[in-house]
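Complex shown without one protein chain; remaining protein chains in place.
In this document, chain identifiers A, B and C correspond to the written order of the chains, with residue numbering beginning at 1 in each.
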Amino acid sequence: MSLAPAAVSVSAPAISSPVLRFQAVRQQSEALCRPLLPEDTVVQPVIDVSPPKWHLAHTTWFWETFLLREYLPGYQVFHPDYAFLFNSYYNSLGSRVNRADRGTLSRPALAEVYHYRQHIDEHMEQLLALADTLPAACWEVFELGLQHEQQHQELLATDIKYILSTSPLAPAYQTVPPAAPIHSAPPVAWLPVPGGVHRIGFEEEGFCFDNEQAPHDTYVADFELQNRLVTNAEYLEFMEAGGYRDFRYWLGEGWDLVQQQTWEAPLYWVLHHGRWHRFTHHGLQPVNMAAPVTHVSFYEADAYANWRGHRLPTEQEWEIAARHFGATAAGGTFLESGLFDPQPLPADAAPDECHQLLGDAWEWTYSAYHPYPGYQRAAGALGEYNGKFMVNQLVLRGGSCATPESHIRLTYRNFFQADKRWQFTGIRLAR
Amino acid sequence: MSLAPAAVSVSAPAISSPVLRFQAVRQQSEALCRPLLPEDTVVQPVIDVSPPKWHLAHTTWFWETFLLREYLPGYQVFHPDYAFLFNSYYNSLGSRVNRADRGTLSRPALAEVYHYRQHIDEHMEQLLALADTLPAACWEVFELGLQHEQQHQELLATDIKYILSTSPLAPAYQTVPPAAPIHSAPPVAWLPVPGGVHRIGFEEEGFCFDNEQAPHDTYVADFELQNRLVTNAEYLEFMEAGGYRDFRYWLGEGWDLVQQQTWEAPLYWVLHHGRWHRFTHHGLQPVNMAAPVTHVSFYEADAYANWRGHRLPTEQEWEIAARHFGATAAGGTFLESGLFDPQPLPADAAPDECHQLLGDAWEWTYSAYHPYPGYQRAAGALGEYNGKFMVNQLVLRGGSCATPESHIRLTYRNFFQADKRWQFTGIRLAR
Amino acid sequence: MSLAPAAVSVSAPAISSPVLRFQAVRQQSEALCRPLLPEDTVVQPVIDVSPPKWHLAHTTWFWETFLLREYLPGYQVFHPDYAFLFNSYYNSLGSRVNRADRGTLSRPALAEVYHYRQHIDEHMEQLLALADTLPAACWEVFELGLQHEQQHQELLATDIKYILSTSPLAPAYQTVPPAAPIHSAPPVAWLPVPGGVHRIGFEEEGFCFDNEQAPHDTYVADFELQNRLVTNAEYLEFMEAGGYRDFRYWLGEGWDLVQQQTWEAPLYWVLHHGRWHRFTHHGLQPVNMAAPVTHVSFYEADAYANWRGHRLPTEQEWEIAARHFGATAAGGTFLESGLFDPQPLPADAAPDECHQLLGDAWEWTYSAYHPYPGYQRAAGALGEYNGKFMVNQLVLRGGSCATPESHIRLTYRNFFQADKRWQFTGIRLAR
Partner (left out) sequence: MSLAPAAVSVSAPAISSPVLRFQAVRQQSEALCRPLLPEDTVVQPVIDVSPPKWHLAHTTWFWETFLLREYLPGYQVFHPDYAFLFNSYYNSLGSRVNRADRGTLSRPALAEVYHYRQHIDEHMEQLLALADTLPAACWEVFELGLQHEQQHQELLATDIKYILSTSPLAPAYQTVPPAAPIHSAPPVAWLPVPGGVHRIGFEEEGFCFDNEQAPHDTYVADFELQNRLVTNAEYLEFMEAGGYRDFRYWLGEGWDLVQQQTWEAPLYWVLHHGRWHRFTHHGLQPVNMAAPVTHVSFYEADAYANWRGHRLPTEQEWEIAARHFGATAAGGTFLESGLFDPQPLPADAAPDECHQLLGDAWEWTYSAYHPYPGYQRAAGALGEYNGKFMVNQLVLRGGSCATPESHIRLTYRNFFQADKRWQFTGIRLAR
């Protein structure tokens, strides 16, 4: 992790003290789990989805391992087995539970994990009280710890959704009803972006992940981007035109998957009495046709684009366009909204502005998650944070309705394998 | 299910009323789950081990499906999805959750399952209040429901053990310490059993499963049986003699498994500071060398017998011997003891008596679980109860420390695949 | 291998010299491969089916390993790698090619394998020229070598059939047309067999495998057996009655397989222009409805019996009946006929005789392949010949149209897993 200076961070207002920021992030994780029963926090219905109890403990182990053990004098580990239980993927830190077996462990119980969190929080506050004496490297890892826990908040939101969806009872995570829906989206428009050599990558002040560095020049030709995300209504046209039954639109691997998994709609879509519904954090709900389509794989996003005769943008194009249009978080839906679904654009949204770039849905790009020019893995265990995943994944940009608003930025590079659908992943077309 | 007349049952004292027997059995299932946290009741670490919450609901669904829906006038099912969720393997009753996915379902929550149990119990008591008007067929299924729930009590005991064992924290199910152990077993002795044509199978009064019928003649030659179960000390000799590294003692399939799974001891054995321990319902405990070995597969039981130069008995031999020696439940360890481990024989146990035939540990026989002569599957869904499993499994006899005492009898045929180890399975030698 | 005295063998006329018998058996193996192209001798379309080239080499390695290396003074192995390449399953003899990889090896080439055969044959003849000086143990293994190669002749016939069947070209192994078919079978009849204590197992003179020993008493009740094998016409009734779509007739494992493999007919059956055909050694042929059904698994045999309301015999019943009816090879179809298909009974076959007990089709019994009372594995590598397979397989009796006539006898115990269909396996009903 070669981190940018942490003196001023984009992830919280400049006035926040480290302690307050730490507490706010930690409380947010617990708030997300509050509607759950202990039973919900244990299961792992598919390998990608970790038990909420594990997320709560793993984020805590991260603080303990990278901060307390390194910087708090005299700190003793809470439990000798927790490193084995809650290490995610750091080879540097020894053996660990197989990822596929996280859902087989009922113990430590949820209450015990909260006890662990409390213990770590208290010691973190002791550590932060030593603020003036802590080295810069400690503050860098502190910032990373905040960002790391925010990443797991997004995973909590999406993993909880998957877990509740597996029951035929379709339990609602939230008892409040979803917002009164808007039923039509403004028309789509193509917005031109001038090509040429542009600079991309993070060079502002504040925190970024190492994979956003170093800033560098890149060339793109002139291109156009759509002014908003693809809606459920538009995606349904693809479905109804037989898109899932015509191999010509699909990458070979995607077509194999469509056959094996008998995909015929995005994840969570169910035909119910002849009408498409989606499983949501509010239970089973009719599909809001004006809202952006989500829970599609890269294969589906690409097939949709092919069917329309267009294509997905590259990540370079996306970032250049986002800078060009001066994208901000204003109007976007983020985790803090508690809505847990991207929102339709207001009918009077300006057609010549580029909407929904930040928040709402991660946008699949047709760019491999590879190192930027000049990228260097950090030394030590944190060198495993990002670099070792840089093959066979695709970059997604812009954040989603489950991303904390303070966590996202224009240069942020998210990445998933092409078949993944349980994140709030959507589509924006280019040409 | 062609059941024997249920007028007098072996499964409870004759004085018990049906209502009292029903309540006792139902309470026993719940008592077994009382030490658990909600988290423990959800997970399924391997396909054989079902979540305790599932057992509690499935046994309840059995009463609802086979009794209430059939015989209680005007009964409405508790929830339309529960048949899908809690049907175990009855094709006659429609589709159901894949067995491997039972541990992916956090809902309905444990409290909701207890609510379901209460609802069914109340309606069952309404049904039993109609006693005089109920047909004989209803009483037969009532008896089967009791036996069925008792079978799941044994599974609860063994599945809970497996679930708690997966955590490196080795949590204890029971906080009371295990009984002060006896450290040496009386010497082994061979007891002769006269051969000839003998009658086996159930022909007493009371309940039996259809697979114990019909009683029939069988011929065995003279043989000898050991007076007690093989002890941990004796089994350790096999281990220390390299038994797990010498293919000559093993069936081919067993040897393949030893290699793939790197077996080198019974399930739950762990070398801890140079000494063998076992995971038990009391947590990790030193192996009591005088106690019967348990948690061995058929392959291990057979390899052990081969190494000793002896063999396992057939189920015919076992039953003939048990009748010959007048085996009773006296002195055996059963579920009701709450010990959850087979007990060593007292040092002064009579050497010419055949001990531990009932209770303590299921005894692997070298007999396939095939139909008895004249066996007929029952009509309807209950015809799937036993008959469809009659291939590629081996018969075990005698019950274990996790079997309810009122559930076992000399003619009882338990059955498992040769590789299974999570039941309290042990070894008795023949020659 | 505890073999019976080999002084007089049932496997060839008493007048045959060992050399002549050896040559006859060896030539038979090669004659079976003569219609093949080199390409046909290499492939392994499924794990059960070994390449013919492998059979030719493995049987040769058997002679080299168990006879020449042991008994021919000064013998040097033909090639140091052949033990690795052509050992089938003898752990005693070291590591070997994975069974599933036999079809990946193009070398040694077929011509080289014939060269190996010739080399071994010449040395075997040298060994046999020392006849008077050879110990009894050598002659026992010599006899076993003949029987072993005959077993592989049956596998050659069935494996070649499978190999040729995988091509859509449906090539014929034999260019001669099949015999003019008989189109109706004589009516089925039930023949009573008296029960009681009977002696089974091999106690005649001559060779038998160790698994047929020791002869022992067994008890069966009175029963009836059908006078002939189930025909294709009868089996088609089961198919047309929906037998493959009704779980009630099936063992649980069988039903799972029917679904996964979408079985709807015996192996090799194909609907062609609305009429059932079978792939045979004569290419694709219309099903001869009067001939015995073959290429059914145990699951199908059992389901068929259940659908008829009858059952399969046990192996004890089968042998007792075969002795009772004085079954002989007369009229049966064997490998030497070159017909490679069981033949229909003549229309005037005596209805009160029990036909087709030897030859034509292996008859599935509902008996596990377990050791007989008193069974002992031989010492050394040959102890792995039979004993280690004695679990999770079923006994088949009576030989088939692909069994050498001199190889079969009433006490012969063949064994396969319940799902296997590529042997000439058929059905005879009992009640």
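In this text, a residue touches a chain if its C-beta (ideal position, glycine included) is under 8 Å from a C-beta of that chain, and two chains touch if they have at least 3 such contacts.
Keep in mind that what you see is a predicted model, and the values were worked out from it rather than measured.
Within the whole complex, touches from the chain that is not shown fall on A, C.
Considering the full assembly, A:298 is the residue among A:298, A:318 or A:416 that touches the omitted chain.
Among A:142, A:235 or A:366, the one in contact with the hidden chain is A:366. Of the residues in chain A, those that touch the hidden partner chain are 89, 91-92, 197, 216-221, 247-248, 250-255, 298-299, 302, 311, 366-368, 370-371, 373, 383-384, 388-392, 394, 418. Although one chain is not drawn, its touching partners on chain C can still be listed: residues 37-45, 53, 81, 84-85, 101, 103-110, 163-164, 166-169, 171.
One rule holds in what follows: only the chains that are shown with their structure count from here on.
At the far end from chain C, in terms of centres built from Cα atoms, lies A. The distance from the centre of chain A to the centre of chain C, with each centre set as the mean of the Cα atoms, comes to 60 Å.
Taking each chain's centre as the mean of its C-alpha atoms, chain A lies 47 Å from chain B.
Rounded to a whole number, the gap between the C-alpha centres of chain B and chain C is 38 angstrom.
Not a single residue in chain B touches at least two other chains.
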